[in-house]
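Attaching a single structure in structure tokens format; questions to follow.
In this view, the complex is presented without one of its protein chains, the others remaining in place.
Let's look at chain A:
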Amino acid sequence: MKILLVEDHPELAKSIASYLTQERYICEVASTFDEAREKLILFTYDCVLLDIMLPDGNGINLLKLLRKDGIESSVIIISAQNALDFKLTGLSEGADDYITKPFPLPELHARIKAIMRRRSPHKNNVLTFLDLTADLESMECRVNGKLLHLTRKETNLLLYFINNKGRMLTRQAIAAHLWGDYTDNLDSVDFVYQHVKNLRKKITDAGGKDYISTVYGLGYKLNAGEE
């Protein structure tokens, strides 16, 4: 999977690129409008992560150019503008998704995965982690083939865990993923605890192993660890 990251802030670009590389994406970085344009003409990418404010142009114009030239890459806008700007001005027109800075890296990863899945719906629609499976079509989750009765949020949470397996997910990152725009509420972080607790209980009740571990009460991690 090849990703082009268009971001002019070098440190942020480095962090995102290194994270995405860890997730086994091939990630290239363009720091200017012209560089990005050139790369998009020369190579094909599955997904473009596009910052709006570039030193030599506006990312939205790049997006328009891209669509005009018939380049079919998915585009996720990364912007310091808030969600309301997108809703009020239709900034995200032509883009597949947008994410506002600052965002948790696992969230970006989840969004990329979701978009990739939408692009190729016939591909494998079942996420698997050891004996946990999640059918993305029917939104059914099973442990050892046994159906779990999860709420929508819990399903969402489990998918997020499986997508970011082996990674520490902070409570904020989980809250941002579960409630999205609704979470202007910082104490929704406390609710994450409840949701994770319920999810773990449902998995163990169904005879599954509790793969979700608490990391010093700071966040959670889905791993195959033996602890």
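The criterion applied here is as follows: a residue touches a chain if its C-beta (ideal position, glycine included) is under 8 Å from a C-beta of that chain, and two chains touch if they have at least 3 such contacts; residues count from 1.
Here, contacts and distances are computed from a predicted model.
Not shown: a single chain whose UniProt protein name, out of "histidine kinase", "Nitrite/sulfite reductase", "NADH-quinone oxidoreductase subunit K" or "ABC transporter permease", is "histidine kinase". Which of A:9, A:39 or A:142 touches the hidden chain is settled by the complete complex: it is A:9. Residues of chain A in touch with the missing chain: 9, 11-12, 15-16, 18-19, 22, 53, 80-82, 84-85, 87-88, 100-106, 151, 153, 167-168, 170, 172-173, 179, 181-182, 184-188, 191, 194-195, 215-216, 218-219.
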